[in-house]
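Now for chain A:
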Amino acid sequence: MSLRRRSRPGESLIQGFLFFCGAFSILTTVGIVYEIGKEALLFFGDPEVNGWKFFTGLKWQPQAGEFGILPLLNATLMTTFFAMLIALPLGLCVAVYLSEYASPRLRNWLKPALEILAGIPTVVYGYFALTFMTPLLRLLFGKDVVDIYNTASAGLVMGILILPLIASMGEDALSAVPRSLREAAYALGATRLETAVKVVLPAALSGLAAAFIVGVSRAVGETMIVALAAGAGPNFTFNPFKGAETMTGHIVRISGGDLSYDSIDYNSLFAIGMLLFFVTLSLNLISQQIVRRFREVYE
Partner candidate 1 sequence: MPQTLSPQYAIQAKNLSVYYGAFRAVKNITLSIEQRKVTAIIGPSGCGKSTVLRSFNRMNELTPSASIAGEILFMGQNIYAPEVDPVEVRRRVGMVFQKPNPFPKSIYENVAWGARLNGFRSGLGRPNMDEWVETCLRKAALWDEVKDKLQQSGLSLSGGQQQRLCIARAIAVKPEIILMDEPASALDPIATLKIEELMRELAEEYTIIVVTHNMQQAARVSDFTAFFSMDEDRAGALVEYGLTTQIFTTPKDSRTEGYITGRYG
Partner candidate 2 sequence: MPIHSPRETFDRALQKLLDQVLLLGSMVEEAVQGAMEALQRRDHIAARRIYAADQQINEKRYAIESECIALIATQQPMARDVRFLAAILEIITELERIGDYAKGICRINLLLGESLIDPAAWLSLQQMAALGLDMLHRALDAFVCQDVKTARAIPAEDDAVDSLYNQLYRRLVAQMAGQPETVERSNHLLWAAHNLERMADRVSNICERIVYVSTGEIKELDSTEGNIETPGN
């Protein structure tokens, strides 16, 4: 009976396989950066394209050789703005209610209900925007004011989609605030509202900020709602009731059609994709950083 190390080839084999599984995700990222970057570089390398005009041009007309991202970017920001207009206040209120007011039993019902809302496929939201929100807006503001395809409808419905995300992340942040802090506030004679708003909310502020940023990132990358409801055609307008195409909407519309590879149109999609990727990536990184700092405070 010696203590000598036995060789266990099975163990090493398994460990090697598991490492491969873990490292596989790196390949995905490398794939994204390499493949999308490669095509995007082909786009920027094209003599027809001007890198400066890409970021400042007000027209996106590939047929005319005009590649200005601003109309697409503007539409993306408009839908994002409307989405956050709905999702942020409602999501925050729901988060506060769930974390500070709701009884555990009620919470056990509400959270799955919100999860259902979050789990509905986005194409269904797109359908909802087109067949419910747009008619509603046209009823409220008049058919001549509101186009059939418009950014407001898409943005508002996107807000409903993002609401449960904000509510859930917000509730996590609020619940992470230690009980002792609340008890201290109550012991000083604060009302529930004062405890929630003046003690818990500020303590959870960075967590809430992270939720907000993730919401924005989600809204920027959201595709199907805008593809169905926001309109087709890059249109530089600040009128929320006019149709305008977002970055994602444009990618879906163009790639959904018959597209020849190695054309400048094809490459331009990857340039947009690259921009989209970096915007959402940096938003996600910022939010993760905030969350990490937030955790360090209470753990």
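Here is how the candidates were picked: all candidates are chains of the complex that A comes from, given by their letters.
Everything that follows uses one rule, which is that a contact is a pair of C-beta atoms (placed from the backbone, for glycine too) under 8 Å apart; a residue touches a chain by one contact, two chains touch by 3 or more; residues count from 1.
For clarity, every value in this text was computed on a predicted model and none was experimentally measured.
Chemist: Could you sort through 1 or 2 and say which touches chain A in this complex?
Modeler: Every other option belongs but stays apart; chain A touches 1.
Chemist: Quick one: which bits of chain A touch candidate 1 in the complex? Just the residue numbers, please.
Modeler: Interface residues on the chain A side: 1-6.
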